[in-house]
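The complex appears here minus one protein chain, its other protein chains still in place.
We call the chains A, B and C, going by the order they appear; numbering starts again at 1 in every chain.
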Amino acid sequence: MDVVEFRPQRDQYAWTFGGVEPVRRIAPGTALRLWTEDAFGGRLQSPSDRPSECLDMTEVNPQTGPFHVEGAEPGDTLALHFAELEPARDWAASATIPFFGGLTGTDRTALLHEPLPELTWIYQLDREREVVVFEALRGQLRLDLPLEPMLGTVGVAPAGREVRTSLVPDKFGGNMDTPEMRAGATCYLGVNVEGALFSVGDGHYRQGEGEACGTAVEGAMNVTLIVELIKGHAPVWPRIEQDGHYVVVGSSRPLEDAWRASQVGMIDWLHELYGLDRLDAYQLLTQIGQAPLANVVDANYSAVTKIPKNLLPAADAYQGMHRYLRERAASL
Amino acid sequence: MDVVEFRPQRDQYAWTFGGVEPVRRIAPGTALRLWTEDAFGGRLQSPSDRPSECLDMTEVNPQTGPFHVEGAEPGDTLALHFAELEPARDWAASATIPFFGGLTGTDRTALLHEPLPELTWIYQLDREREVVVFEALRGQLRLDLPLEPMLGTVGVAPAGREVRTSLVPDKFGGNMDTPEMRAGATCYLGVNVEGALFSVGDGHYRQGEGEACGTAVEGAMNVTLIVELIKGHAPVWPRIEQDGHYVVVGSSRPLEDAWRASQVGMIDWLHELYGLDRLDAYQLLTQIGQAPLANVVDANYSAVTKIPKNLLPAADAYQGMHRYLRERAASL
Amino acid sequence: MDVVEFRPQRDQYAWTFGGVEPVRRIAPGTALRLWTEDAFGGRLQSPSDRPSECLDMTEVNPQTGPFHVEGAEPGDTLALHFAELEPARDWAASATIPFFGGLTGTDRTALLHEPLPELTWIYQLDREREVVVFEALRGQLRLDLPLEPMLGTVGVAPAGREVRTSLVPDKFGGNMDTPEMRAGATCYLGVNVEGALFSVGDGHYRQGEGEACGTAVEGAMNVTLIVELIKGHAPVWPRIEQDGHYVVVGSSRPLEDAWRASQVGMIDWLHELYGLDRLDAYQLLTQIGQAPLANVVDANYSAVTKIPKNLLPAADAYQGMHRYLRERAASL
Partner (left out) sequence: MDVVEFRPQRDQYAWTFGGVEPVRRIAPGTALRLWTEDAFGGRLQSPSDRPSECLDMTEVNPQTGPFHVEGAEPGDTLALHFAELEPARDWAASATIPFFGGLTGTDRTALLHEPLPELTWIYQLDREREVVVFEALRGQLRLDLPLEPMLGTVGVAPAGREVRTSLVPDKFGGNMDTPEMRAGATCYLGVNVEGALFSVGDGHYRQGEGEACGTAVEGAMNVTLIVELIKGHAPVWPRIEQDGHYVVVGSSRPLEDAWRASQVGMIDWLHELYGLDRLDAYQLLTQIGQAPLANVVDANYSAVTKIPKNLLPAADAYQGMHRYLRERAASL
């Protein structure tokens, strides 16, 4: 198997989905070993670093990529299998950023309040115990939290000639910020432009569902993934397959619309997998669906619909693509 | 321990929270064995039963209660521990109801579409295998789904002299429709009127998160619960404690507001439990919170914020009330 | 014409729609001369009065009523024609109330901000010049604003056994807070309970659209109205007829749902008035509808859909009820 290694120089980051020249052309079937910078560009390193001083909000979520996938055409389906997500540093950062986050007024939920205080939390990583350490800034609490690496941002170039900031999630994927995007998962994205032009970034050493304050345990990540291409069959909304679950991510506002999109996306998938009538699928989903939120903080909110495979008959989504990639990953 | 049994006659159901005379007065510490009718009043019994013909939408979610808890005053906290939830029938029903549900136009998401088809699914319960059986109406799929009994509706009389239909969830609890309300859970509700006047109903033999079509696997339920009273300390939004998790339920619209309410509710609880500063709690919640949706179909939507206790230091919420009730339940 | 005068004693106010005994029984055709207290119960009288000290939020928007209309049955339509709205005091008040209003976090848009400062503005009324005077609290600006009296709250008892606080608008009317509810307007409300049980209150000497801070120029009001009853024909959402406009008010959350409800309500009315197909009405409304917001601050938001009559063929809504009441009002 081809394994392509790529670690971007600082001037090689992409800040958008679409609108950027590819850093590499790769053939379907290629494995990539990538390095991704953290959401803050590595600029928050101490509790005394203030986001408003250290960050340029038009340069957050630096992307590694985009990659041009040979043969990918609009209407195709890109499969990205995450073989390994490994923290690339021994620390990570999180912060409250003025007028950004889920429990504050923002530029859109525009209110008359003063901003919340700017605070920066630094998490130390203990690789042996596989934890990151939370330390309260205004008290003594100190907690070990399990290391659960994930990628906040996985996306392709958008449709309709658009170029979107790496802060936003939508049909093209992007900044979905869901803990479902972890090692062992295969992400299926509809291709909108020739070559797909996908990129990844925004590694989180862990994140709760909803990402309340807007920033997870943000850390640089070594990412190993395998790229495959399925001709046609582009899903409307991003899909994720894990060993145990089918997942669909919808992104919109208000949050009920993100949820609706992910639900209808799952009904469509159930229809594809089992020939299930859409109303029967609606009923079944009502009784077995899981709905862990992804983020309620970005320009679009992301909601997840998830179904445990063990409640369903065996099926081969995309002709067994996930199992195939799982096996290939094992041999890397 | 006092054990009071109560099975309402058909003319004894309550259809609202508030505005109804209590069916019993009970002392704190009392255990109750109750029977609850299903959300449809038992009227949907066959796939040929059409909701629009069988149901009166002002008489759904019949409540068993209300119960007057002696000594309960506004500002107090009612603790209801669910010792056992046992299906009272061997079948249950679910349905698509015209202009009701999450993936249809409704009276509020008012659109110009014709209603979706009305369909009724009947689930048979297999007590031995502990499953309910899904049968597709428009195909051959038949699936065993694990029995996971829960109560859709648990609430007290509202504040501000209001009387609310048993279809709506809000600060008083009500039709929250969360799978977290299962046997082994303790629900804490702020008391708004003398006697609290709580009632329960709307048993589900199982339900997915979000309750997409608006109706779960709806079945009559035998409910065993223990009632306790905590003076003062009324939480703003309903809280649930399980052996493994702290849970807060927020209910509002749009869905992000339901989520915000539950998040701030959890931040308040973390502050109470650990003296944690609210911004530190915001940060911690961001990294460890779970956010499984409850319902996105009712007059208010309900969102859950949930934290695994094993990530936190040991603490005794309400001075160990849950553990105490857990033990008492074991001796019933 | 019967003219009934009623000025409630302080202990006669109603604080809810539904759940209250009528203060009078009246026959259809009766004219009423009522006095309504302001939303604050008259308790904010000076810029030094702080809302959090002076107000009990479960006792705001005192209602004058309810009135039992003889012969009114569920499904009927109550017509209330406002013949005259006359300020009953020479001053009025407005205020920012902690966590209440459109540009602040609230109990539902729950955020972590401190409340905005509490401020009280007192407006002097100049009857001769027909203005109220705005005086900046933190500067020198002083402005004459035209007196444009309206009623914030007009409603009947809700359906489904509910009792709702006088702070909330919904299908039963209530706290819609629309400047369309002014002298010369006829309000049509669907009757939900025997006798209709309507009440009015929350006079505003003027109000902008949206009522941003949550409180208008709140003042006690002398209200002259004529009550009529139309058998059947209950509209789903409140309708208002003026000499020049048809108006429908929808109330829900998020705001787009309030708007949708009012739009579909207007499409239904156009269908009734002209036999217009619903899709033709959708098209016509798209090109001629006005959409001034009412309030974006209450537990439900209210959106108005309004059509100028001069763009439409002549029609007699409710068999000319508005014109008839207009003439009767002229003879009072």
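Everything that follows uses one rule, which is that a residue touches a chain if its C-beta (ideal position, glycine included) is under 8 Å from a C-beta of that chain, and two chains touch if they have at least 3 such contacts.
Source: prediction; values computed, not measured.
In terms of the touch definition stated at the top, the absent chain reaches A, B, C within the entire complex.
Between the chain not shown and the residues A:H68, A:H81 or A:R164, the one that touches is A:R164.
Of the listed residues C:E59, C:E84, C:E194 or C:D280, the one in contact with the hidden chain in the full complex is C:D280.
Remark: the omitted chain is touched by one listed residue; of A:G102, A:G250 or A:G289 this is A:G250.
Listed here are the subunit C residues that touch the chain not shown: 94, 96, 102-103, 116-117, 119, 121, 134, 136-139, 141, 143, 145-146, 206-217, 253-256, 259-260, 263-264, 267, 274-277, 279-280, 282-293, 296, 301, 303, 305, 311-313. Mapped onto subunit A, the footprint of the missing chain covers residues 15-16, 18-19, 58, 107-112, 159-165, 236, 250, 252-254, 257, 260-261, 263-265, 267, 278-279, 282.
Subunit B meets the missing chain through residues 103-105, 109-114, 116, 254.
In the analysis below, only the chains that are shown with their structure count from here on.
Here the spacing of subunit B and subunit C, counted between their Cα centres, is 35 Å. Contact with two or more other chains is made by residues 253-254, 260, 263-264, 267, 279, 282 of subunit B.
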